[in-house]
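All protein chains but one are shown in place.
Chain lettering (A, B and C) follows the sequence in which the chains are written, and residue indices restart at 1 in each chain.
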Amino acid sequence: MEQLETGDRVECTYGGSRLNGTYITDRDGKAVIKLDSGYNIGVGRTTCRFLERPPPVKRPELSTVQDESLPSLSIISTGGTIASRIDYRTGAVTSQFDADDILRAIPGLSGIARYQTRQLYTILSENMTPAIWQELATAVHKEINNGATGVIVTHGTDTMSFSSAAVSFMVDTPVPVIFVGSQRSADRPSSDNTMNALCSATAAVSPLGEVAVVMHATTSDDRCAIHRATRVRKMHTSRRDAFQSIGIPPLGFVDYPSLNVDLSPEAVRRGSSEPAIRPSLDESCRLLYFYPGMPPSTLPGPGDVHGLVLAGTGLGHVSTGWIPHLKLLADEGTVIMMTSQCLNGRVCDRVYDTGRDLLKIGVIEGADTLPEVALVKMMWVLGNEKDPEKQRLLLSTSLKGECMGRSLHGL
Amino acid sequence: MEQLETGDRVECTYGGSRLNGTYITDRDGKAVIKLDSGYNIGVGRTTCRFLERPPPVKRPELSTVQDESLPSLSIISTGGTIASRIDYRTGAVTSQFDADDILRAIPGLSGIARYQTRQLYTILSENMTPAIWQELATAVHKEINNGATGVIVTHGTDTMSFSSAAVSFMVDTPVPVIFVGSQRSADRPSSDNTMNALCSATAAVSPLGEVAVVMHATTSDDRCAIHRATRVRKMHTSRRDAFQSIGIPPLGFVDYPSLNVDLSPEAVRRGSSEPAIRPSLDESCRLLYFYPGMPPSTLPGPGDVHGLVLAGTGLGHVSTGWIPHLKLLADEGTVIMMTSQCLNGRVCDRVYDTGRDLLKIGVIEGADTLPEVALVKMMWVLGNEKDPEKQRLLLSTSLKGECMGRSLHGL
Amino acid sequence: MDYEKIGLLAGIEIHQQLDTKEKLFCRCPTLLRKTEEHSGEYHRYLRATESEMGEIDDAAREEMKSERKFTYYTYDSTCLVENDEEPPAPLNQEALVLSLTIAKMFGMTPIEQVNTMRKLVIDGSNTSGFQRTALIAINGTLPNGGKIETLCLEEEAAQRVEGETFSLDRLGIPLVEITTSPCMHTPEEVREMAGYLGMVLRSTGKVKRGLGTIRQDVNISIKGGARIEVKGVQELDLVADVVKREAERQQNLIMIRDKLVSRRASVQPDPVDVTGLFAGTGSAILKKAKKILAVRLDGFSGLVGYEIQPGRRLGTEMSDYAKKCGVGGIFHTDELPAYGITTEEVNALHRSLGTTENDCIVLVAATPKQAQCAALQVVKRARLALDGVPEETRKMLPEGNTAYMRPLPGAARMYPETDVLPVIVGESVWDIIALPELLTARARRFSTELGLDDGMARQIAFSERLPLFERSVSEGINPTLAARTILGTLKEIQRDGADVSMIPDDRFIEVLHEVESGKAAKEAIPEILKMIAKGTGTQEAIKKCAPSVSREQLHAIITKIVDERAAFVKQKGNAALAPLMGVVMAEVRGSSDGKVVSELLRKEIERVCNS
Partner (left out) sequence: MDYEKIGLLAGIEIHQQLDTKEKLFCRCPTLLRKTEEHSGEYHRYLRATESEMGEIDDAAREEMKSERKFTYYTYDSTCLVENDEEPPAPLNQEALVLSLTIAKMFGMTPIEQVNTMRKLVIDGSNTSGFQRTALIAINGTLPNGGKIETLCLEEEAAQRVEGETFSLDRLGIPLVEITTSPCMHTPEEVREMAGYLGMVLRSTGKVKRGLGTIRQDVNISIKGGARIEVKGVQELDLVADVVKREAERQQNLIMIRDKLVSRRASVQPDPVDVTGLFAGTGSAILKKAKKILAVRLDGFSGLVGYEIQPGRRLGTEMSDYAKKCGVGGIFHTDELPAYGITTEEVNALHRSLGTTENDCIVLVAATPKQAQCAALQVVKRARLALDGVPEETRKMLPEGNTAYMRPLPGAARMYPETDVLPVIVGESVWDIIALPELLTARARRFSTELGLDDGMARQIAFSERLPLFERSVSEGINPTLAARTILGTLKEIQRDGADVSMIPDDRFIEVLHEVESGKAAKEAIPEILKMIAKGTGTQEAIKKCAPSVSREQLHAIITKIVDERAAFVKQKGNAALAPLMGVVMAEVRGSSDGKVVSELLRKEIERVCNS
C-alpha cells in the first residue's frame, strides 16, 4: 500500500461505486478523501488506490500596485489572520501575510494607504508572553521611528487586550498603533476580518495618537469601535463585538462602509507625544482572582513575587483571614494592588473594615483599572522604577488612560 | 484626665469658645466630639472636660402587628443589612434585624407578608466560606420544610452570587428563595434597601419556584430584576444595578412602586420540585484565572486538589505550555473544567488546536457556565458524586440552569 | 413530443426538511415563525473568499456584482449560531440517525466517517456565507432502475422575507438532499420518481410537512443542449411541466443557434453610447436614464424576439442577465417601436450604428455604471446564443417557465467545517436502524386489516395526521370513525374558521371515546371540536354541545313530539319518520345518536299508527 501524500489523486471503491478524489489526511483511523464533488468522506484506507501525484499548483503572480501618494502604514503580524486563502483542492486554509496577498484579499485597503508588512510571530494569542510583548513593542517603536503614519498589529483576540495594554505602557507614540483581529475566521465570507481591517487602516491614518484596539462595535457590519488599549476587555467568547471599553465610552468609531472616523474629545491626538520606548518588564508579578473560601495558601510566599494584583470582590475586598498573609508579603516588599472582579466601577477601600485594613497594610487602590491591565502595569512599573515610593505613585496615577478620576454613568 | 466613654457629655474649650458636645471616640490621636449642632470635630483630648454620663437611651417599644392572613416569609440574615438605625446622638449606625425593627424601618413590608426572622451570621460577605454556605443551605431548607411561603436571605453583595449559586445546587426548593442585599448603605435616605426589600418580599410570595437574586434593575428606583442564582454576577463595584444576569435575560422583574411581578416563561414555577437538600461540598476545588505568561508553577500540584476550574481566554484556552501540566493533574484524578474569562458566551474547545488538546487530556467544557458558578458546582458535584464518569456527566449537564444549550443574542 | 428522439435526460435533487426537535448545528427548535414576531435584526455584508488559484467562483462573483447589504431577523427561538456569532454545536444525532434511516430505505451505503463541509453560498441566505453539509451515504436505487447518487445532510438556509432581508427561523433546520443520476427520460417519469422519493421520506414520519418543506431541483438536458438545473420546484404537479418547457426551450435555442450560424451573425463586443440620440425622446424610461448604451447584434434580427417558451424570448434571457446589474430590463429593436420609442428614433439608431434591418440592437438605459455592466451582460448572453444552450442554474416561474438565476456552480467550493468534529458511523449503528413501513404498504394494511376503503386508507396513510390516526386506533377507536373525523370533520371545521391546531391529540381521542360510549352523539363532534379549539375543556364542550340526554328523557321527548303530531303521523305512517327526525334532532341538539333516535322514533310512530 503506497504512502499517500496530501493532494494525491486516488480512486476509492466504496459502496459499489468508484469514486475519484484527492487524498487529504488520515484522521481517527480513516483516510479522509476529498471527492471531486467537493465532499470529504472518511473511509478505510484500503478502499483507495493511488492514481497520480499532481505537480504542485503554482499561484499566478498577480502583484498589486500600491499608491505612493497615500500615507504609509506598517502592519506587524503576531499570528492573528487579517487575510486567508482556502485551497479548495484540499480544503486547507492558509493565513496570508505579504502585502500583495492582503491587498488582493481585501482590495479596499489599497485606497486607504500603502503598506509595509512584517511578520513577527505566528502564534496563538494564548501563547503570548511578556517577552513577546517586549519584542512587539520594540518592533512597533521601530516602525514609528521609521516614519510610519500608523502601525497596525494583527493579533489573536484571546489576549489582544493584554498585549495592547503592554505596548501602550512601553511605547510613547505620536501616531496611532492599532491592534486588530477577527472573531470569526478569515476564511468565511461572513468574517469580520475585512471590515475590521478596513476600519483599523482608517483609524491608523486618522488624527488619533495612541494605542488602540479596533474591532466591531455591534454584531452588524455597521461600525467599528476604537477602544483605548488600557480600557478594553474581551467580553464575549465569540461575538464580533466582544471587545468593549470598560468604564469609558470608546475613543471613537469608524463607520462602515463609509469609513468615516469620529473621534471623541478624550482621544489622544496624533503628535501629542514624542516617540519613546521603555520596554523593561518585571515578570515577577501575579494576578490573583479571589473567591470565598480561597485558602491563603494559594497566595505566593513572602519574597516569591515582586508584584501582586488582586482581583477582589466588590469595592476591593478579600477575606479578613487573608490580611495577615498579605501584610507579611507587603512587609517583605511585595507591591500589592487591589482591583475588582466586578470589572466595572471603582475600587474604594475606605468604605468597609476589610478595605481599611488592606489600606493599612499598604495595599494600593487600583481605582478603576481593569485587573488584567493592572497586572501589565505592575510589570511595567516594577520593571522601570525601583524606588518603592515612586512605584506607589506611578501605580496610583493614570499613565496611559488606564484609570480615571471620574466614573462615568454607563455600566 | 477622666477616661471618657462614648456618649459622655463633655465641654470643650476650643478657639476661645466653650463648646458642649458628646464624646464619640478617639481617632488618629484626636478626641472626636459631636457638638450639639451635630458636627463632629477632632480636637486635642485635653481641651475637653467630662460633664456627665447620661443614662442609656431606652428605645420606645413600638411593636408592630403582623397580619396573620398574609403568607408567611422567613428572613435569614447573614450580615447584609436590610434595615438600619442611626443614633444621631453619636452618629453610630446599627443594623436592625428583628421583625419589629425591619417592619418599622420599611413599613411597606407589612402589607406583603408576615415575617419570621433568623440571624444566622453577621459577617462581611467576603468572609463567606463553603462551610457557611452549607449552614445557610440547611437553614433555608429548614424554613422550606417548616412551610414558609418563601425565604429571603439578606446577604452582603460582594459574594452574594457565590452563596446563591451554592444554595441553588444544594437545595431543591418548591418555593422562592430570594437573596437580597443593598449596594448603598441602609442608613442613607437614598439607599436601595427599601425598594430591594419590598421587591424581594414580593418575589418571595410570587409564583416563582427557584433560588434567585433580587436587586435593582436600573439606577432608577423603577424596578428590580429577578436573577437566576446560577446566572447572576456582580458587574459593578457600587452601582445599584450591579447585579446582572449573564447570558440570559432576568427571570422576571418587580416593578416599583406598584410591586407588579412579571415572570418570564423560563422561570421555574412554585411547586415544581420537592424540598430536598444535598449539602455536601468538596472544598478541595480551585478557580484559576489564566493570563499570558502565567507560569505553570501557579497550578496546583498533582493530587493537591480534587477539582480545578480554569477561567481561560476566549473560547476556553490556556497557553500550550500548560497542557502537559494539566495532563499530569488530570491523569492523577483532578477533575478540570474550562470556563471563559470573557464571562459572556460559550466555551468551545473544538475550534482551535489548544482547545482540542485540552479536550484530549480530558478537560470538561464548561459551556456558558460562569467561572465562579463552575467553581461552586465543582465543589457540589465532587461532594455528592464519587464516580468520575457521573461527575463528568453532571458537570456537563445543566443542574440548576447554570448552563444552557443555546446562546441568546444579548451581550 | 418524442422525448426519446430529442434525447431527454433528467435527474432530481430533492431537499426535504427533517422534523427533528433541534436544529442541525445548534440546540434551537426547528420552529418556523411569523416575521412580525422577530426579536431583533442586524445586517452584514458577505465577501467571496479567494481560492488558492486567486480566483473567485463564478457563481459567487455574480452574487457580488452589486454591494449587497443583508438584513437578518432574529427570534427568541434562534441563537448566536444562526447569527454566525458562535461555533456550531456538534452534529445533531437525531438528524444523523434519521438521514441514515432514509439512506437505508433506499439501499444506500453509509459513509464510514462523516465529515461536515462548508459549501460557499453568498446570496445572503446563510449568515456564515456557507452552508454546512455532509455526505452521509451513496449509491441507492430507484424503482425505475435508476440510481440515487448521494444523500447529504445539510442545514436549511434562511428564508428570504423580501429584498435582501432574511428570517433566521428556518436557517439550520436539518435537510436531506437526495440526488439521483440523470436516469429519467420523460416528464412523467420525473414526476413519478419525485413522488416516490417524497413518499419514502414521509414514511419515516419524521419529516416536515407543508409548503416549502420539500423542494425539488430538476436537472434537464436534451441532445445538443446543455445541463440546466431548475431550482426550487415546490409542487410535485409542476415537475412534469417544467421538464416539458425546458426541453422546448432548449430545442428553440438550438434552432436559433443554427439560424445565427447560417446568417453568420456576430456580436459587437463594445457597447455604444447613444445617450445623445435620445435627448428629446418621449420615452419616460429613456428620458430618466443618465446613460443609454446600445449593443449591436449583427444578423440577429427577428431572433431576439423569437418566442422560446410561452411569453419568453431570447430577449428575455438577455434581460435576465442584464438585471443582475440592477437594471429593470432592456429594449431590443425586434420589439420596437414601442414603450414611447418612435420609428424615427429606431431609424436614427440604425443610422447611427450603421446597422441594417437584418441586425438587432439592444438598448440599456440606467446609471452609467449599471448601464455598462448590463450591456456587457447582454453581450455575454448574445455570444452564448451563438453556441446554443448555455449551462445555467435557472429558477422556476409560476407557470412552469424558467428564468436565468446564475451560472452553474463550478467545482463545488467546499472546504472542511473545522468547528464540527467528524462522526464515525459504525456498523453497529447502521445495523440497528429499523426501516419504517412505507406509506404505500401502510395504506394497503389499513385497507386489509382495519377495513378502511382503499381511497380512505391511502388518504389517511399519506395524511399529515397519520400519527393521530394510528394513536386513535391503538387506543381502541373505530378506525373508520377516526379516519372520517380526521379527514372530514377536521377539514370542515377548519373551513368554518376553527383553529384545529389548537386541538390536542389527547382531547381529540377523548371526544371519540365519549362518542363511542354514547355520551355524545356523532353529530355533535364538529361543534365539540370547535369549542375545544377555542380552549374549552372536553367535558364542558360535550356538556354544552351535547347535553347528555338519557334514554328515558329521549323517549319522553320523542313521545311528546309524536303525540303532538298524531294526526300527521297517522296520515303519513312511516313516511313521517324523516320529517320528524329533523324535529327531534333539533330538539336534542346533537346530544343523541341519530341511529338511536331513529329507532325510538320508528317505534313511537308505530305506536301512534297502531293506536
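The criterion applied here is as follows: a contact is a pair of C-beta atoms (placed from the backbone, for glycine too) under 8 Å apart; a residue touches a chain by one contact, two chains touch by 3 or more.
All values reported here derive from a predicted model rather than from experimental measurement.
Visitor: List the displayed chains that the omitted chain touches in the full complex.
Guide: A, B
Visitor: Consider the whole complex, including the chain that is not shown, and state which of A:Gln119, A:Ser273 or A:Ser407 touches that chain.
Guide: From the options A:Gln119, A:Ser273 or A:Ser407, the contact with the absent chain belongs to A:Ser407.
Visitor: Out of B:Arg27, B:Arg53 or B:Lys360, which residue would touch the omitted chain in the full complex?
Guide: Selected residue, touching the omitted chain: B:Arg27.
Visitor: Quickly run down the residues of chain B that touch the omitted chain.
Guide: Interface residues of chain B facing the absent chain: 14-17, 19, 27-28, 30, 32, 34-44, 57, 59-60, 62, 84-89, 91-93, 104-105, 184, 186-191, 194-195, 218-222, 237-240, 257.
Visitor: Considering the whole complex, not just the chains shown, which residues of chain A touch the missing one?
Guide: Counting over the whole complex, chain A touches the hidden chain at residues 315, 345-346, 348, 350-351, 405-409.
The definition used in the following text is that only the chains that are shown with their structure count from here on.
Visitor: Whose C-alpha centre lies nearest the centre of all protein C-alpha atoms?
Guide: A
Visitor: Comparing the two chain pairs, does B-C have more C-beta contacts than A-C, or is it the other way round?
Guide: A-C
Visitor: Quick one: chain A and chain B, Cα centre-to-centre, how many Å?
Guide: Centre separation, chain A to chain B: 33 Å.
Visitor: How many Å are there between the centre of chain A and the centre of chain C, using C-alpha atoms for each centre?
Guide: For chain A versus chain C, the centre distance works out to 47 Å.
Visitor: Of all residues in chain B, which are in touch with two or more distinct other chains?
Guide: If we look for residues of chain B contacting two or more partner chains, we find 315, 345-346, 348, 409.
Visitor: Can you tell me which residues of chain C touch two or more of the remaining chains?
Guide: 80, 83, 85-87, 418
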